[in-house]
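Part of the complex only, each chain left as placed.
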Amino acid sequence: MKLVIAYIRPEKLTEVKQALLREDITKLSVTNALGCGAEKGIHENYRGSEVEVDLLKRARLEIAINDQYLDRCVDTIAEHAKTSESPDEQEQGDGKIFVLNIADCVRIGDGTRGAPAIG
Amino acid sequence: MDGAAAAAADAMFTVNNLWLLVATALVFVMHLGFACLELGLTRARNTVNILFKNIAIVSLGLLTYALVGFSLMYPGEEFAGAWFGFDGFGIGPDDGYEPIAYADGAYTYWSDFIFQGMFAATAATIVSGAVAERIKIESFLIFSLVFVAVVYPVVGMWHWGGGWLNTFGGGGDNAFHDFAGSTIVHSVGGWGALAGALVLGPRLGKYIRTAGGAWQSKALMGHSMPFAAVGMFLLWFGWFGFNGGSVLSADASGVSYVFVTTALAGAAGIAGAMVATWTIQAKPDLTMIMNGALAGLVGITAGADVIGVPQAVIVGAIAGVLVVLSVLLFDRLRVDDPVGAISVHLVCGVWGTLAVGLFAPGKSIVAQLAGIGATAALCLPAALVLFLGLKHTLGLRVSQADEMQGLDISEHGMEAYSGFQFFTTQ
């Protein structure tokens, strides 16, 4: 069992969610996050002072998944969270995916444990 | 006239004029009402943009009205019955101006200008709601400038400025009757709103084609019901000045009667919309009863002075039902109007104008239809030409990326709710 944590652009969330759905990955959780990465912040300007927006808005996805689905899940996110086709432009700010091991899992509703509880 | 009579006339003049000024202040508050309603019914990420538009319109409206609008709308008696007139740039009374004589002791030249000037910006503000969340700020400001400076005053001249609608059918009861502007103000704005919504197209993600090929309408929910409600209440508050002031004097019977028909039509609009939304949508939709109140108010605006009390309730109630059906219908037609401006101001503006012909004793439905038609015939094409012209020059719509990010960041580099967390994906 793996926990996939992905930081993506908020405006890509709907697309990524629908792509995952098509791969039968239907369960996921989302939180708001602020991210500091390679991308330069948006230029904002408030009453003449520069606004240092070094923390950009990001959607944080958390998907617990059984090992056999892992690659499909990671690839789907990676593909649909990208903003640009051209390889030289697409490098900054599109986000990251981290994969962690899950030791155990419980579905609260019926008490199922382990791999069967994930989905 | 002896001293006492002159003093009495002067007192009457003063109170008449005072009412027009108080009404002016009330109409001013409507601009805040429009701003709050529009921002409440749209998404948080476009709030700065909406406020900017609404504040800029007040400025453009007043300044252009002083420069050309007033002079186009009230060109003077030599243009009676005409389609167009112009009295020169700028404002200021004629030579030999005597305040009390200007309008038979009802108000001064300055009161006349400022009351009419406050009305003017309203027409552009109505458009603002329908084009929200996707229009370029520069293009919107240019559209508003022309619409307020030229289109609105020309239509206004036809009726209130003594033009052809006023003398239609020989005048009197045969003439067009639009007391405070169901057509002259609201439907003028409404046609602009319709043109804007058509040319711009719907917001991204509003209408989605399902697998089966059918269109589905997605809810893009407004982000603040409290502000929307503040908007509705302030608009109603201002309407007491909008309709009450349109008596153009403080005449006790006239103004009080208009207050009663206005308030009861607004109340009936809420009731009508409540019945309609509860029936059709299963759960009572707050935004619909807010639209209902405004629909009732727009509906009674043309005939607030001549329609009977029970009839005013009926006019308002029908407007309340109508606005619900109209919002649902335009949504079906995939005309995306975030705040329901077309349904409230155009549909109910037309309804209210017709209602005068139907309910007010002696009024002519022909004249009402003529007024409605002529207004449509000028405003819709004019607005379409303006919007299409802007589309092919400056560009009318922000880029997809900017629209997704929100106009606050892309157009203004600012956030409306700094520090607050909200889901920008919605």
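When the chains are written out, they are named A and B in that same order, and each has its own residue count from 1.
Convention: a residue touches a chain if its C-beta (ideal position, glycine included) is under 8 Å from a C-beta of that chain, and two chains touch if they have at least 3 such contacts.
The structure displayed is predicted, hence computed values, not measured ones.
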Although each chain type is displayed only once, what is its multiplicity within the complete complex of this file? A x3, B x3
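By our rule, only the chains that are shown with their structure count from here on.
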Parts of chain B lying in touch with chain A, wherever the complex brings them together: 205, 404-405, 409, 413-415, 421-425
Along chain A, where are the residues that touch chain B in the complex? 10-11, 13-14, 32, 42-46, 51, 57, 59
